[in-house]
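A single protein chain has been omitted from the complex, and every remaining protein chain is retained in its original position.
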Amino acid sequence: MTGAWSVTKLTQEPTGGPIEPLLELRFPAQADRLKLVRGSIRAAARMCGFNDTAAQNIVLAVDEACQNIIVHGYQGREDGEIVLRLARRRDGIQVSLVDSAPLVDPATITPRALTDIRPGRLGSYFIREIMDSADYRPRPDGAGNLLEMFKRLDGTPWQAT
Amino acid sequence: MTGAWSVTKLTQEPTGGPIEPLLELRFPAQADRLKLVRGSIRAAARMCGFNDTAAQNIVLAVDEACQNIIVHGYQGREDGEIVLRLARRRDGIQVSLVDSAPLVDPATITPRALTDIRPGRLGSYFIREIMDSADYRPRPDGAGNLLEMFKRLDGTPWQAT
Amino acid sequence: MASNLSEARNQDVVRLAGSVDLEHSPDIRRTLLDAVAERVDIFVDLSEVTYIDSSGIACLVEALQIARNHGANLGLFAVSRQAMRVLELARLDMVFSIHDDLASALQAKP
Partner (left out) sequence: MASNLSEARNQDVVRLAGSVDLEHSPDIRRTLLDAVAERVDIFVDLSEVTYIDSSGIACLVEALQIARNHGANLGLFAVSRQAMRVLELARLDMVFSIHDDLASALQAKP
């Protein structure tokens, strides 16, 4: 893996067939809201064909991405909002996160090394371990970030680009 | 109760203090989407202070209101959308449902009588049994309906107006 | 949250599981109406029901009515806590004959 882990084959070449929107969730970027969305993520993953363990892992990855927006993106700003979109593809689940926080440089998101036994950098590590891709880019209108994540049904492991 | 059960004290005289938005959910008006939102409703009700049995009842009431929008409002129209807003008040939970279906005449929503042993009219019966108020009115822009429901924390029974 | 629904017909027993909701009630209705069409007493196992809504309750009520029209009965047994809460809300816990398990349901047959 070469520094950033942001650009993946997924967004360059969508091959998974049509994207079916399942549910959009919109909530204030606050830690106490995350418990409200976990059940939806889990049920959406089940609906996309994942078993319950896989679905719980997907919940963790999406939750971690939301936490990063709350903690690092908005840095505790009270009026921040997160939009979470869940969509089904024939070959997996697609999860999008939209924020209005300052633009993120994906190169700064460096997951911990496997041998690291320190408290930090676990969130991005979980996202990378669990999802097949996570693609950070600016929103088209430039007013924030768009994080597009995908998890394949067959469980093909993470492919660095 | 005088025919319709739509107008309640709640919207005429909000006395419960500030309304804190918890979560907004937006989904296609389809039966297979309801399982995606139940967990959020339950967690929101718990967050508002309801015990788990009360929270499960609130899930049922909101689910029934969504079903009525799917079945009676959109009548199976595939492009219909439902917006569900969950908010916390000091004295309970407020749930709003927004649709773009033809305008409903609240007078036509007649829950089953207690002695009725027939398959229908159970949905509005559950809503009335469980919630403290359910107020149907047109959206301000006239493009659909707004259903505002409230459940008090102390469990004061339904008050007809 | 899981919506896995399984119905197993075994003689006069129908087993419902998971979410007995708007998504699954068309299938469940078919199963129940097929069962009561045979004009024998039917017992419905609700032990694995995690969620039931008005459409699920309506299936049970409709099947009960048809059974009674035939001079037969439709009883419920091993009703999960979730399902019992909703039956009680609907005030139908006194309308259905409800049994702890299949053995007592069969015992109670007239």
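All chains are identified by letter, namely A, B and C, in their written order; residue positions are counted from 1 within each chain.
Basically, a residue touches a chain if its C-beta (ideal position, glycine included) is under 8 Å from a C-beta of that chain, and two chains touch if they have at least 3 such contacts.
Quick caveat: nothing in here was measured; it's all calculated off a predicted structure.
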Touching residues (missing chain, whole complex) on subunit A: 31-32, 34-35, 38-39, 53, 56-57, 60, 63-64, 67, 70-71, 114, 117-120, 122-123, 125-126, 129-130
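As a working rule, only the chains that are shown with their structure count from here on.
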Furthest chain, CA centroid comparison against subunit C: A
Length of the line joining the C-alpha centres of subunit A and subunit C, rounded to whole Å: 41
Chain centre separation in whole Å, for subunit B relative to subunit A (CA means): 31
Sequence positions of subunit A contacting 2 or more other chains: 39, 42-43
Multi-partner residues of subunit C (at least 2 other chains): 1, 3
